[in-house]
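For this depiction, one protein chain was excluded, whereas all remaining protein chains were kept in their positions.
Now for chain A:
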Amino acid sequence: MPSTSSRHELSELLAGLASNDWEVKLGALRHMKNKIIGKKDKKLDFVELGAVAAVAKTLSDALNVNGEGNPDNIKNNIIIQSATVLGSFACGFDAGAQAVINAGAFFNLARLLSIQDAKVVDAGARSLRMVYQSKLAPKYNFLQDENMKRLISLLSNENENVSGLGASIITHSCKTTAEQVALCDAGILEKLTSLLEGSISQRDASLESLATILKNNTEVVLKFVENENGRSLDSVIELAKNKYPRTRLLACICLIVIRNTCPSFLQDIGIKAKLVRTLLELLEDPCVGDEAPFAFSSLIAQKEELQRLALEASAIEKLYCQLQKDPLRPKYIEGILLALADMCSMLESCRDSFLKLEVLDLVTKALSHDSDDVCIAACICIRSVSRSVKNLCAGHFMKDTIVTPLVKLFIKSSTAVQVAALGAISNIVVDFTTRKSAFIQCGGLKELVQLSESMDGSVRSNALWALRNLIFLADNKLKEDVFIELKAPLLASLISDPEPFVQEQAMAFVRNLVDGCIDSIEYAFTDDSLILKAIGKQLQSTAKVEIRIQGMYVLSNVAAGKDSHKEAVMNQLLPQAVSIRDQYFVIRFLQSSDSQLRTATVWALLNVTHPRSDPGAFGRYIKLQEVGIITQIKNMINDPCLEVKLRVRTILEKYASFGGSLL
């Protein structure tokens, strides 16, 4: 709600703008500019009180009158000041940019570019650049010839704000591969490269645009790298050493885009190390805003070699040092946390360093931050570091200080936060020690079960993923606790969930549930075998190999039980409703091109016929023979997968011992 002082100030300014005296108008505009410059709160108050519309009207009036006795220089001054005020409202402030667009000022600002007065053109260009910094600015259609010509003309203009505007338009509006190619074909790369030699503003705007056009487009990157025999690329490499921090950052981002798009470029270890060092230095530079950690992340994400180089350059220490500073902007904290997450995503040596420095304490604190984005980044960071089996085995993550705030995030309304928290918890609950019960004690189990019924498929699958990892190698008491909460009907409905990924996790959960102590198998038979029947039904209908694999391991684990368990599995493998050989899913699975599915299937068959001394084993062999499964097994005696071959031979050797033919 705007303050009283803002209301009072603005009413005076609006009166000035409404005056017929152009000098008074001009004075009001100058006053307004001084009031709002760099002050977000004041801008917001004025926007809410309708100041932008009044300034837009002043600009429009000035453009549409003929002077009427006022000298041209005053009229132009009003135009310049109106444009400047509108630009100031839009600068770094989406609500302001939106107000400028809503007030219809965008079109009039564009008109200024064709006025025969250099100062008016400059003010118009400067103001439009501010608007184009906002994602709310209208999209520029490059695919229209006229627009492309206008863009080239902007980029060719000697005025740095006009050419900079051209570059800003590209950065804002170029989103598709077709647009990237169109810009490249129109010679924009050359135009932007020439701007690299211009003023600081032109250089920076050009670097940003180049990164936009090159991003994920191999064809355009190849053209850029070959441009002027590599001199364009050399210019960018050189700018990464520039004395201005922002230029260094933008040049680094451009090089990262090139490397991430075409990994064969910029392989030189010197350049990689330089990028790592430069970005780590920029972390500490207040002039580059919040972008440095994000750029660092995009450099090292999914790349072991770069993560190793960054570790050698003390990246974890430096990121940690930044995280310790106070106060920090939420966006910056998010960037640092994501950079730490990427550092710890692949290498155990990085995780060791992270844990040794006790960075985890600060990351855990960030789980309680007001900003959802910071909480998500903290979860991703914990997820990365908890990929360390060595530390999971030592029980280093199942601590109240980590688990409790993560569980609290489960009840946040944002799905993205819930999924991120579930990702971290999924890893932590693998804990190989006896501390799994600590998770239940802090209320985590009830929350997980609740989330497994979420309306959102990704929340359901991640909750099940966590439950599946929780009961991995768990004792029967813990399994019982989980099963009491989850119950057979819910589990059966999750096995038949509309989302395939939920089905897969539900199957994997049951696989772990019926593993271990032989009594665990009984879970599959509760409520009139509800779960086992749901598994059998899903195996008959699903086309997804991952679901089939998990389902076959469920049957295999159940078949590793008593005679009655084996018979129940046989009933699922050979449903009575099926009469034609090829309709048995087990035969289709044995013929699958996926070796993991063939492996899981032969294990189930091996278990139903194991051991040789089991009184029911012979009968089950006969049934398998009658429906053609033994014939199929014989065809697999030289399966390309070693494990399938070995298990098939075991099955057939036992079959032969009953007098069956091996041929």
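In the analysis below, a contact is a pair of C-beta atoms (placed from the backbone, for glycine too) under 8 Å apart; a residue touches a chain by one contact, two chains touch by 3 or more; residues count from 1.
One rule holds in what follows: contacts and distances are computed from a predicted model.
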Chain left out of the displayed complex - its UniProt protein name, from "Protein piwi", "Glucose-induced degradation protein 4 homolog", "Ribosomal RNA-processing protein 42" or "ESCRT-II complex subunit VPS25": "Glucose-induced degradation protein 4 homolog"
Using the touch definition from the top, which of A:Ala560, A:Ile587 or A:Val648 touches the missing chain? A:Ala560
In the whole complex, not just what's shown, which of A:Asn108, A:Asn469, A:Gln538 or A:Gln572 touches the removed chain? A:Asn469
Based on the whole complex, identify which of A:Asn427, A:Gln503 or A:Gln538 touches the chain you can't see. A:Asn427
Given the contact definition stated above, which residue among A:Glu12, A:Asp41, A:Glu219 or A:Glu348 touches the chain not shown here? A:Glu348
Per the touch rule stated above, chain A touches the missing chain via residues 304-305, 308, 346-349, 383, 386-387, 389-390, 392-394, 423, 426-427, 430, 432-433, 465, 468-469, 472-473, 508, 511-512, 514-518, 553, 556-557, 559-562, 566, 596, 599, 603, 606-608, 610-611, 614, 641-643, 646
